[in-house]
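To start, the structure under review is shown below, and the notes come after it.
Removed from the display is one protein chain of the complex; every other protein chain stays in position.
Here the chain labels run A, B and C in written order, and each chain numbers its own residues starting at 1.
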Amino acid sequence: MRQLPSVSLDEAREIIAAGENKAREVGQPANIAVVDAGGNLVAHARMDGAWIGSIDISINKAFTARAFDTQTGDLADNAQPGSQFFGIHVSNRGRVMVFAGGIPLQRDGQVVGAVGVSGGTGEQDQAIAEAAVAAFRPEG
Amino acid sequence: MRQLPSVSLDEAREIIAAGENKAREVGQPANIAVVDAGGNLVAHARMDGAWIGSIDISINKAFTARAFDTQTGDLADNAQPGSQFFGIHVSNRGRVMVFAGGIPLQRDGQVVGAVGVSGGTGEQDQAIAEAAVAAFRPEG
Amino acid sequence: MRQLPSVSLDEAREIIAAGENKAREVGQPANIAVVDAGGNLVAHARMDGAWIGSIDISINKAFTARAFDTQTGDLADNAQPGSQFFGIHVSNRGRVMVFAGGIPLQRDGQVVGAVGVSGGTGEQDQAIAEAAVAAFRPEG
Partner (left out) sequence: MRQLPSVSLDEAREIIAAGENKAREVGQPANIAVVDAGGNLVAHARMDGAWIGSIDISINKAFTARAFDTQTGDLADNAQPGSQFFGIHVSNRGRVMVFAGGIPLQRDGQVVGAVGVSGGTGEQDQAIAEAAVAAFRPEG
């Protein structure tokens, strides 16, 4: 048997709330999604005025960050033409997002889920995702 | 010009919270989703322990209820073999859910969004969806 | 935090081996798949001569059994025309299999994964899946 520690709905909401606060500070409404250790959606919120095309992207950035235990912004570097993972963006039925805004949630050195943000520039999405993750208490 | 009155994120959250309360009362954790007037996801929550197969279903029950301005439980009657809409469940790339748990959100006689619930029996999902909708104030 | 106890690769292999033994006894080569607590594939085996169309079905029967914490044969009853979940088979991007052969793996009252079998009649698939699950030790 393996144990997969995983984020709860209450924790997902704290994470999203922190992301929303940052999004308001940045002045860019966003979609924010949290997936659990299995890569499955726990919660999603689209702030009023945020792009509808970003619903799917936020959920799949979170999926990607958990699917490969990596920040999607780091995956971006490896997914460019000529790089080692070029082409990975068509795998997993189009669910792999290879640009900034997805970050794994870790506790005690294990990935327990991930957050995905989409709604603005890569820089804005990343900043909001980082603020969201920072709300996740690192200790059990 | 047209105006599309639509549910806000704050309202979606109140709707979901009311659904969660009912789910706890019923003793059945559920996925609850709210879409706006455009049929696009505003917010989703999966209660701890709720089925992962119901993530997609809750979101698409809400989509369906807004897509056809009908309760999905009512659509069910018309989607059976021999009925007038049999086959509708394969339209819209598999997003049309033809069983109970999706209900339009109305205000001033207009559909402004919808809620979708999935996690238990059809009866449970419907009861939770009704409790969720009841939290939506009928007046502007 | 939530804890998701989940089946390991070693356990998945014991489960598949038991299924293969039963398939040989039944005289019907089969595809056998095991998913973890997150519904994600852990291991798959197609016995020589088993249907290639059953690769996808075995994997998705396992997914379905975990996605709804139910035997796919039980879901079948509820997915028929006129029943409460008619239409569920088009949800989840075509991954929901509503006929016998998928069974959840449980330990200490929790679903920790699932097995899916496809290759013969519903009765054969179910018998093989039951033999596979029986190889999963119920205690931690």
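By our rule, contacts are C-beta pairs under 8 Å (C-beta built on N, C-alpha and C of every residue); 3 or more make two chains touch, one makes a residue touch a chain.
Note that the structure is a prediction, hence the values are computed from the model and not measured.
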| item | value |
| --- | --- |
| Where the missing chain makes contact, among the chains that are shown | A, C |
| Omitted-chain contact residue, chosen from C:21, C:40 or C:106 | C:40 |
| Hidden partner chain, touching residue among A:17, A:52, A:88 or A:134 | A:88 |
| Absent chain, residues of chain C that touch it | 8-9, 13, 38, 40-48, 52, 55 |
| Absent-chain interface as seen on chain A, which is shown | 2, 38-39, 63-64, 66-69, 81-82, 84-88, 90-94, 96 |
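FYI, only the chains that are shown with their structure count from here on.
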| item | value |
| --- | --- |
| Chain contact topology (line, ring, star, complete or other) | complete |
| Chain B and chain C, separation of their C-alpha mean positions in angstrom | 29 |
| Computed distance of Cα centres, chain B from chain A, in Å | 25 |
| Residues within chain A bordering two or more other chains | 8, 38, 40 |
